[in-house]
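Every protein chain of the complex appears in place save one, which is left out.
On to subunit A.
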Amino acid sequence: QVRSECPLGQLLAREATLGREIRALDSDMQTLLYENYNKFISATDTIRKMKVDFRRMEAEMDDLAANMAAISTSSARVSAALQDRHRRGAQLAGVQALLRKLQSLVEVPGRLRRWAAPGAEPVRALRCHARARAVLRHYRHLPSFRAIEDESHAIMAELAQRLRARLRDDTLDPKELTECVEMLLQLEEPPEELCEEFLSHAGARLEAELAALEAELPPADPSGAAATPLPASDILDFVDRGSSAFVGNLCLLAASYRSLFEGRPGAGDGCLEAFAATLTTRYFELLERRLALERGLGDTSLLVRALDRFHRRLRALLELLPAAGAEAGAALVARAARERVDRYLRALQTFFLGCLGDVRQALAAPRPPGKEGPGLPDLLATLASSVLGQLKAVLAYVQLFTAKDVAFANLPYFKGEFCVEAVREGLVVAFVRWLCRTARGFADGPAERGAPTAPPALLLLLARLCLDYEATTISYILTLTDEQFPPQDTGPVVTPGPALCAEARGAAQRLLDHYVQVQGAAVAQMLRKSVETRDWLGTVEPRNVRAVMKRVVEDITAIDVQVGQLFEEGVRRAQSSDSSRRAFSVYSSSRAPGRYAPSYTPSAPMDTHLLSNIQKLFSERIDIFSPVEFNKVSVLTGIIKISLKTLLECVRLRTLGRFGLQQVQVDGHYLQLYLWRFAADERVVQGLLDEVAASAAHRCLDPVPMEHSVVELICERG
């Protein structure tokens, strides 16, 4: 390839280099050859010298072997001589160890005695004893060991005795107690007995603590609970002390009991649980009594904190002792909370009664002339707002029980039942119910049997209050409550708002009816007395409206003002503008004088008079003591109806002379003149007054009516 491709010049150059290389290689080979030859010569020299040395060494080795054999024989001789001695030495060492052990065994009683002596270290004695015991037991057939064992037993028994004595010592603190029992257990005392001892001792201590707590409580006094002075410390303090001392110790006790008697036969958990249960029961009792002392309304937050602490501690205890009355504790808390709610209810009630008392006082207080007392609307507003405010405050307090940071608020009771049953039903609903009942009580109760009756204005006020409750307040309160205490879906049935509203409305209706009846009766009484005591036969010609009529009008005007302060106007039946001018006449066009002539003849057919009466019966029957509506006009109409009906009935019982009739005429016209504007339907007033006049004419010996113009004149003058 090179030859074919490369130019000639290059080929020549290449040949030259190859030649040079070949020559260089030749000279290298020559030098190597020389060197190897030299080395070969020196090696043969060396081999020749070695041959001479080996011959000398062989002789020396033979010598050495002979010497070694001599040495081994002599050493065997020596070791045989020493063997015996060595064995004896070993034996001696064993004996010595044994002797040392024996020595310590012999010393055991002494040491035991030293350590077990009072005030020394019983723990070491125990350790020592434990060590020695096995050996002693093993060699007990030997009399000397027996003696030692007996002695140490005696010592240990004594120690046990002392420990037991110590166990019974009251001043032992729980830790020492635990140690003590532990040692006794190591002494193989019977665990049942120990367990009992332990518990009884601990029990005594706990009892003492309970007693200390109890000492703070005033003696249980079933009769006069009110007289007991308030305890010196507040509830939080008490619970604090109780939980730190009693519950803490109980926890400690339970823990040590567990560690001591775990797994030992005869000392099951049963004892401990029973023991703890009785103690906690007592503790609960004490706490309950203490809680019962919290009669006042004190600081709820304090109570809540106290209960919270109690609950927390109790939970710690319960983790150790699941049977120590978890339900009882929870129930206690729940009861306390419930109790507090009840108390709030009562406080609310007293507050309301107090407010009512204030209102009564304000109503009854004599008004200085010229200075108007607080008006009914003001009183109502004050009453309503203060009661509502109080209710809200109470709700806020009660809410503390369900606050998030309170441990027991998570109990199912507090989540469900407490909200619904205690707060919503027990507090809010009960209060509203009670309020309605109380209000009704004013209407139903006292008027009957002569007890002090409520002033009419109070009735009116309460009626309005109940009505307001029905309209807005109840739903507001319930919403508020449901917001603050969300009810559970599955909770017990709650009283629905409408039912309460209906109750309130019923109460309002009852009160207003009663108000009408009371006021009506007052006016009626006045009219009745005036009719009954007057001599209608021998009276003189009327010159004036009788004073009593003026009084009636005045009273009704006053009532109108009173009712107007609290109730709306109400609807009035449309009337003609000149109604007050309507002719009031006994013998108005529809009633001719002759129609009053009675006809007793049996053969007489039913005359027009009777017919008209029957007609009247069906057309315009007036329910006198009928329920009224919640407005001024209706109330006033009710009162006027009662009054006029009384007037009618009274007039019919009298016998009138001519002037008597005329007087009735005058009075009637006067009443008509002034009363129509109060009534819802002036026709009612008109009708009743017509009847009064007709009856008067009927009962008149000499029915000569007065000229209508004269009647009008007298009335206008009067």
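Definition applied: contacts are C-beta pairs under 8 Å (C-beta built on N, C-alpha and C of every residue); 3 or more make two chains touch, one makes a residue touch a chain; residues count from 1.
We adopt the following convention: contacts and distances are computed from a predicted model.
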| remark: By UniProt, of "Dihydropyrimidinase-related protein 2-like isoform X2", "Proteasome subunit beta", "Pyruvate dehydrogenase E1 component subunit alpha" or "EIPR1 protein", the chain left out is "EIPR1 protein"
| field | Contacting the left-out chain in the complete assembly, out of A:Asp560, A:Glu649 or A:Asp681 | value | A:Glu649
| request: Please pick, from A:Pro109, A:Pro456, A:Pro542 or A:Gly657, the residue that touches the omitted chain in the full complex. | output: A:Gly657
| field | For subunit A, residues in touch with the removed chain | value | 447-450, 521, 525, 528, 533, 535, 537-538, 597-598, 600-603, 610, 613-614, 617, 621, 623-626, 645, 649, 652, 655, 657, 699-701
